[in-house]
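Here the complex is missing a single protein chain, while all its other protein chains stay put.
Chain lettering (A and B) follows the sequence in which the chains are written, and residue indices restart at 1 in each chain.
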Amino acid sequence: MRAALKLALVHAYPVALLLAVWEACVDAGLVRKILLPAPSAVFARLAELLQTATFLEHVAQTLERLFAGLAIATALGVALGLAAAASRPAGRMIQPLVRVLAPIPKIALYPALILILGFDHASKIALVAADAVFPILFATLHGARMVEPKLLWSARAAGTSPRACVFKILLPAALPSILTGFRIALVISCVVVFLAEMVSSTDGLGHLLIRAARAFRTVDMFVPLVTISLLGLALNALVAAGRRRLLAGYGESR
Amino acid sequence: MIEIERLSKTFRTETGADHAALLDISLSVPQGQFVSILGPSGCGKSTLLYIVGGFVRASSGQVRVAGREVTGPGPDRGPVFQEFALFPWKSVTGNVIYGLLEQGVPRGEAERRVAKLLEAVHLKGYENFYPKELSGGMKQRVAIARTLAYDPAILLMDEPFGALDAHTRTLLQNELLSIWERDRKTVLFVTHSVEEAIFLSDRVFVMTASPGRQKAVIDIELPRPRVRSELLLDRRYQETVVEIERLMENRVE
Partner (left out) sequence: MRLRGLLSLPGVPPLVSLLALLALWQLAAAVLGIEGLPSASSVLASLPGVLFDLESLAEIGASLERMALGFAIAVATAIPLGLVMGRSRAVAGFFGPLLTLIYPVPKAALMPIIMLWFGVGDFSKVLVIFLGVSLPLVYHSQAGARAVDEKLVWSAMAMGMPARRRVFSIILPSALPEVMLGCRVGIAMALIVMVSSEMIARQSGVGNLLFNSLDMAQYRTVYATILVIGAIGFALDALFERVRRRLTFWAEAREDAVAGGG
């Protein structure tokens, strides 16, 4: 227990140092408060806003889009990844498609998505899904490909059909890899939903930043940024904990 | 029980060339016989086993089991691999019970059978352990129990004790024999150890180096049950070892 605490302190010290220096600079008047508000001011404002219903509604909107997009990306990514790994013809179709689409910055698709799906939720969810599906697909494909064939053979000999093998053997065996991809996809989703809301939205955390920018309220610009970062870190930690739980028995160290 | 007729297998390598792994193998194994497939590394003996198991398709020739041609894997031919191939996300019980559940055995009955099997392989008490917490010897015991669970008529063993230390290997050889003595299943046992082959089997199928061809089939006339300490001093055993080792020497690798 003490070792874990010590580790946490070691990790936190540079951050704490940075915050302290930042606070000191603002206090000493080295930086103009209008350009760079003190951390204390930002966190105070955040605490204040967290008690207002409107702010929480915006957070809820952002989270809603985030989770919806992530859910679609996970379902699609895992399905396509498993299919590509399990079936040669499927792999031949999916892999080149992914190779063509992966280097394209999906954010560039946003205007098209708006044109097709409208300005509200749907286009943002679609954008999140489009960005998040790739790490999950890659991770699933990689994890499923790495499965020792003898595991599959053992299952086949025991009477499992080739189709059932995908769900009974490939999926659990690839799970550690899939969860790693999911974590990456999670961070990407946080980023993308925020950006989409900044570019074109009437609500959500990203929109709040733009609104504050237009009104020159610097503190209110920092608050959404800090919020999405904290959300991202919190969700990441949650997934990491969940991962440890799910993979309790596994031999993998990933 | 097993009829292997003029079996050949060629692989296409990455460079596009053809590599002959097996050439014209024929072997007939009656029910209940323990046959070792012996040969140097790379002679295709594992490939032969995989073809009988239905995991790999032959290039030419036929394999028939109980009169029917082999077209794919099945619960009549249970494999045990050198790498154990246990399902890492399942516990010991989860692994062993797998085949039973796949065969449709009701849960209660299946759990009962698993308990008996674990006792037979001396793993009572380890039901909830996961593969990563087990030693090599224990993992192989689980693998054997898992295969025995769905009661295959034939056991296909691919150098199952190759990854274990000598002491554990001896232990498991004896355990395997005592288990086998009860049901007298048909066994195909791949190994590169002459002594292991002679100790365990009724017949030894000796293969040449790549491409794998039949070199000789030696009948082992030693009486059962076989006790290691006695055998080591038995003249017939010693002569057989020498005979087969000479056979295998006859080739520059």
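Here, a residue touches a chain if its C-beta (ideal position, glycine included) is under 8 Å from a C-beta of that chain, and two chains touch if they have at least 3 such contacts.
This one's a predicted model, so the numbers in the text were calculated from it and none came from an experiment.
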| item | value |
| --- | --- |
| Among shown chains, those touching the left-out chain | A |
| Absent-chain contact - pick from A:L5, A:A53, A:V100 or A:A248 | A:V100 |
| Selected from A:A12, A:A60, A:A79 or A:A164 as touching the chain missing from the view | A:A12 |
| Absent-chain interface as seen on chain A, which is shown | 10-15, 18, 35-36, 92-93, 95-97, 99-100, 102-112, 114-116, 131-132, 134-135, 138-139, 142, 181, 184, 187-192, 194-195, 198-200, 206, 209-210, 213, 218, 221-222, 225, 228-229, 232-233, 236 |
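Note that only the chains that are shown with their structure count from here on.
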| item | value |
| --- | --- |
| Chain A and chain B: spacing of chain centres that average the CA atoms, whole Å | 47 |
| Of chain B, residues touching chain A in the complex | 50, 53-55, 72-75, 77-79, 81, 83, 85, 87-91, 98-99, 102-103, 130-132, 146-147, 150, 152 |
| Complex contacts: residues of chain A adjacent to chain B | 148-151, 153-160, 169, 172-173, 175, 247-252 |
